[in-house]
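I'd like to ask you about the structure that follows.
Note that one protein chain is taken out, while the other chains of the complex remain in position.
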Amino acid sequence: MSLAKSPWIIHVNCNSCNGCDIEVVACLTPLYDAERFGVLNIGTPKQADIMVVTGSINYKNVNVLKNIYNQIPDPKVVLAVGACASTGGIFHNCYNVIGGVDQVIPVDAYVPGCCPRPEAILDGVVAALSILENKKKGNIKGKEVPLKGNEVPSNA
Amino acid sequence: MLENEVEIKSSSELVKTVEGLKNDGYRYSTMICLKANDGHDLIYIFEKDNKLKNLRYFVKPGEKPKSMSGIYLCALLIENEYQDLFGLTFEGLAIDYKGHLYLTPNSPKSPLA
Amino acid sequence: MDMNSVLTVVLVLIGAPIIGCLAAGIDRKITARLQGRVGPPILQPYYDVKKLLSKDNMIVNGSQNFYVVVYLIFIILSLLMLVFKADMLMIIFVYTVASLALIVGGMSTGSPYARAGSSREIMAILSYEPILILYALAIYLLTGTFKLSAVLDASTPILMYTPLIFIAMLFVLNIKLKKSPFDYSTSHHAHQELVKGMLTEYSGPGFATIEIAHFYEYVFLTGLIFVFWAANPLIGALIAIVAYLLVIVIDNITARVYWQWMLKLSWTFLLAISIVNIAFLYISGVKIV
Amino acid sequence: MTTIIPFGPQHPVLPEPVSLKLELDNDVVVGVLPSLGYVHRGLEKFIDTKDYNQTTYICERICGICSALHGITYTKSVEKLFNAEVPERAEYIRVIVGELNRVHSHLLWLGLFADGFGFESLFYECWKYRESVLDVLERITGNRVIHSISKVGGVSRDLTKEHIDMILKMLDTLEPQIKDIEKVFVNNYTVKKRTVGLATMSKQLAYEAGTAGPTLRGSGNAIDVRETEDWDIYRDLGFKTVVEKDGDCYSRTKVRVKELYESIKLIRNAISKLPNGEITTPIKGFPTGEAIMRTEQPRGEVVYYVKGNGTKNLERLKIRTPTFANIPSLLLTLPGVKLADVPIVVLTIDPCISCTER
Partner (left out) sequence: MGMLNLVLSNISRKPATRLYPFEIREPFKEFKGRIVFNPENCILCGICQKKCPPDAISVTKADKTWELNLFRCIMCTECVNGCPKGCLSISNERPKTGAKETVKVVVPIVDKPKADSPKAASSKAASSK
């Protein structure tokens, strides 16, 4: 139960339009107060458990994203927040967009909406808790993702 | 045609006009790049007392337009952007990102061209 | 070592982190309430540590966790010395070694944030160390010895004669608890311009060790405040608690300032009031028994 | 000895993915090179595959914070191409939603700014008050952040009597709350310690560097697009430009706080003058010609250029966003400040990288 009581998140803003970002931040503010679940927005990936990704992936931030993912110690959970992070959303066909987050790193839970309500994001965090527990029990490791090259072409 | 638009014929005339506008107290607002007749149209937008003044300059295919960043420093960002998106080359940029302001080597080349 | 001391050691080793952990939890709860939200459960710091211990340990070099262990050991040592009423100067020395170990650990990770955070922490030590020394000096002037036992056995509380040093010590408490306005080298819950400052590169068990050391440190620091009214342990504890609450409130009504400002503050204002206090003790020659 | 410290693209106090390579001499910045592209999506090419109506939705997603004003500016620029006359009621609703948008954006910024100098409880305070604005916006438009209120030819949802009462009630409670936080931003000793005299830009410099919005007005330039003829409605509402003279971070903060009161006044006036009638006018055919539309967003002036060529797709859409105009000023203000001040200085231009790069 220890993991489920102290999920520390790192928020990664990829191609987001800021809509999702401000809602993620809103989750931490008094009206939604994610700290009730022990959530802390920790600045460094090395101390994080849940990676909250907003926005789709482009050719420049893909390496930042992979790098942060690799730096998070196991067990870790990736939460894709918003239409963009889940499927590429309205930007899915743009020339500089690779697609949703799941094109480059494994994603454990998706939050729908554009932008998602803070309630939906809290749902996502709560869903991530049990996934974290399961990963710990099953000793499931996140796989190391390669840093450069073979970006998946936009097709989602 | 936009309101208050002046057609500029040569690159030296452009530099002179922009310098004149700066002395008149105009602010550099932005520049717009369009595809036109194989080349590109550049529309320079200036502003003073909430009125816009537009200069239109046609860049012939292969021509390297002069950068305005020597006159207005803030021009450098938009000029770098057009180097990325249209594959233009501006001469004399204050900071030159060489077509990699937004795009990485993996991204599509000059997507708007 | 007699049976009694062994028992005390065991009690401190077990009791201090529990008290520290609760104090940290209460801090977070009160902070949350001051900010108009519900906040985490009181036991949250315990959950955090438990989780960190179960995580993978990612280190950038082999020595970084060694320094953390040194930090933990020296913090415990200084707390034990406080409990055993040892020499005040020694206590301060051991405590400083602990702080230095953490700084060296931060420096050794090589991350630019950790480096910048560590050098800011050095500035913090520079600014509070003189106050601590003057505090020890005041004890010496009042009792004729640096030994804490004299203070604890005396019937008059030293606060009667050291009110200005007490004020200075409140600032030290604020600096050491890394609370706003002095939370620039690292911070507990807030994030800041240096990410996690000197603790940026720690993860999992290494970070948990630091947290546990912090629990001891909480007890140690409030212990230093407690000494001001050790004559009556109840009042002493009350003063320590009030000081702790005060620091929490200050944390919530101030912005973070520069280390330059803190250095100026402590080397002018804090040092001045402490010296005035010392001068008074020296000239009047009061002694407590 | 100078060290290079990478600042961003993922940084806890910067909610925006911008990367600054800072050259530091001890604790002081001597050089800065911004690196962009982490949120470049390529939205200006959207128009090739989608028609001009659908482009409204992409324009709103240029940025989620001033989303309503992006949508409004875009639709107004397309209406210019059509020479369309939009019903007055629609224009008023646009102003109301736009100004509510500004209130939420400024409160959001004040909070993030407070977080920038480690003042967590003030940050929470601002965001707490902001939620009431979001609730109102949600009830008017159906969404908290991306409102989709404006469409070519008018607005998509009407204001009911119930909505109007709710807005007025919210404003009545919000105003004293803003007064409370204003006191802290203006008077708190530690806040002033961090902001007064920091990254000062003279009137002349701010003007010539092409800055926009509160950055420009904080340096004593009374320039606000809401005064121009493109938005004649604002003059009827008694709009006054907010200016502060000093040009430092403190006066930029004060501009934003005062604009909150200005926006509240505008909303109240707009509601009292709200005309009855239609909320949309039908628009037929395809756009031709060129038009430039400017509006004042929370962060400053945005410039939309649209060109139609008689098909359902536009030929060119170009957006000059306020942050785009403000970023060059960072090159001028950052050298000389302490590392600890970098987030604060960057935040005072209210950076929104997602619209800068589109």
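Note that the chains are named A, B, C and D in the order they appear, and that numbering of residues resets to 1 at the start of each chain.
In this text, a contact is a pair of C-beta atoms (placed from the backbone, for glycine too) under 8 Å apart; a residue touches a chain by one contact, two chains touch by 3 or more.
This is a predicted model, so every value here is computed, not measured.
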Touched by the hidden chain, restricted to displayed chains: A, C, D
Candidates C:125, C:249 or C:275 - the one touching the absent chain: C:249
Contacting the left-out chain in the complete assembly, out of D:44, D:125 or D:259: D:125
Footprint left on chain D by the chain that the document does not show: 50, 53-54, 57-58, 61, 121-122, 125, 128, 135, 138-143, 146, 148, 156-157, 180-181, 183-184, 187-188
Positions on chain A where the hidden chain makes contact: 30-33, 36, 83, 86-93, 102, 109-114, 116-124, 126-127, 156
For chain C, the residues touching the chain missing from this view: 30, 32-39, 249, 252-254
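Definition applied: only the chains that are shown with their structure count from here on.
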CA centroid of chain A to CA centroid of chain D, Å: 27
Rounded Å distance, chain A centre to chain B centre (Cα mean): 39
Residue numbers of chain C (touch at least two other chains): 35-37, 189, 191-192, 195
Junction residues of chain A - those touching two or more other chains: 29-31, 41-43, 58, 60, 95-96
Of chain D, residues touching chain A in the complex: 9-12, 15-17, 37-43, 45-46, 49, 57-58, 61-65, 67, 108, 111-112, 123-124, 127-128, 131, 143-146, 352, 354
Complex interface listing, chain D residues touching chain C: 3, 5-6, 11-13, 27, 114-122, 124-125, 128, 188-191, 193-194, 338-340, 342-343
Residues on chain C engaged by chain A in the complex (per definition of touch): 28, 32, 35-41, 44, 47-48, 50-58, 189, 191-192, 195-196, 200-204, 207
